[in-house]
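With one protein chain held back, the other chains of the complex are shown just where they sit.
We call the chains A and B, going by the order they appear; numbering starts again at 1 in every chain.
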Amino acid sequence: MQDDPVMRVIAKVLIPMVMLFALYVQFHGDYGPGGGFQAGVIFAAAFILNATIFGLNRGRHVWPARLNLLAIGFGVLLYGGTGVASMFLGENFLNYNVLADDPIAGQHLGILLVELGVGITVAAVMVALFFTFAGRLSHLRLMDKTEAHEKTKQGASDE
Amino acid sequence: MNDVMQSLLGQWNYYLVITLMMIGFYAVIARGNMVKKMVGLNIFQTSVFMLYISMGKISEGTAPILTGEADTVYSNPLPHVLILTAIVVGVATTAVGYALIIRIQESFGTIEDDDIIVLMEDGADASPSKGEVA
Partner (left out) sequence: MSGFIVNAVLIVFLALIAFLALRLHRLFAMVMLSGAFSLVAATLFVVLDAVDVAFTEAAVGAGVSTVLALATLSLVPVQEKPHKIAVIPALIAVQTGVLLIMAIGDMPRFGAADAPIHTYLAPDFIAGSENDIGVPNVVTSVLASYRGYDTLGETVVIFTAAIAVMLIIGGWTRPNNKPDTAQEDDHAR
């Protein structure tokens, strides 16, 4: 699909705009519709569009597998970490009032951190799901090649 | 007859939800193809979301985002929160369902459940065929 000039140009124009919109939705979730889940899915959509148009290998290059796994865990860690930080500061788990001097500022900070954790996890999960599903065919071909290679090696060693 | 008309106009959301639910339910239990069952389940889930959201709506109300003016009537935000969680959990289970369908296809060669039952009676089993941590 990357040979088609219309697709290539539109993708190159749209992908940064989609990512910017995702960041807008994430951080303006307090003042309008939005929040972590929606922003995470939209952010993942930019990377899925990139992988669909320019190929899975280039898509994987931009969003490596190790980084993906780390991000999936990091979001949940950030969420739980905010709760545990509240416990260290003396209050119950996930009580945001103590995270700053003023309870309202503490609530704002807590909601920001928590939604950021959710957004990171959801984005990483959606991209991981896409690459797992889309990479299945090439994985199966790889396993066929490996089996054929081993059979010829077996045949050569038998002789 | 007047009661039926009153009920249809005043409680139309329940009739719509029940229709969609039964269409999705029929797709899940009557069709053999697994992808069709998943799509039927999707339709069923969305109709349940519609039930809760329509029960939270207040006439002459507005979206639950505070405008700063007093005396605004806001629609009930609690069903919205519940359904947000439900949508995300729904997509998680849908993803796992599709992954299982792909593995069933690779093990049995088909995703129609009557064919799979016939194959299993003939002695095939879900042994790993390829691409497996053997």
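We take it that contacts are C-beta pairs under 8 Å (C-beta built on N, C-alpha and C of every residue); 3 or more make two chains touch, one makes a residue touch a chain.
Worth saying up front: this structure is predicted, and the values here are computed from it rather than measured.
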Considering the entire assembly, which residues of chain A contact the chain that has been omitted? 25, 29-35, 37-38, 41-42, 44-45, 48, 57, 60, 65, 72-73, 75-76, 79-80, 83, 93-94, 96, 103-104, 107-108, 110-111, 114-115, 117-118, 121-122, 124-126, 128-139, 142-143, 145-146, 149-150
Touch list for chain B against the chain that is not drawn: 7, 10-16, 18-27, 29-33, 35-36, 38-40, 42-43, 46, 49-50, 53-59, 61-68, 73-81, 83-85, 87-89, 91-96, 98-103, 105-106, 110-112, 115, 131, 133-134
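Quick note on the criterion: only the chains that are shown with their structure count from here on.
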With chain centres defined as C-alpha means, what is the inter-centre distance between chain A and chain B in Å? 24
Residues of chain B touching chain A in their complex? 63, 65, 84, 88, 95, 98-99, 102, 106, 130-131
Within their complex, chain A touches chain B through residues 31-33, 37, 122, 129, 132-133, 136, 139-140, 143-144, 147
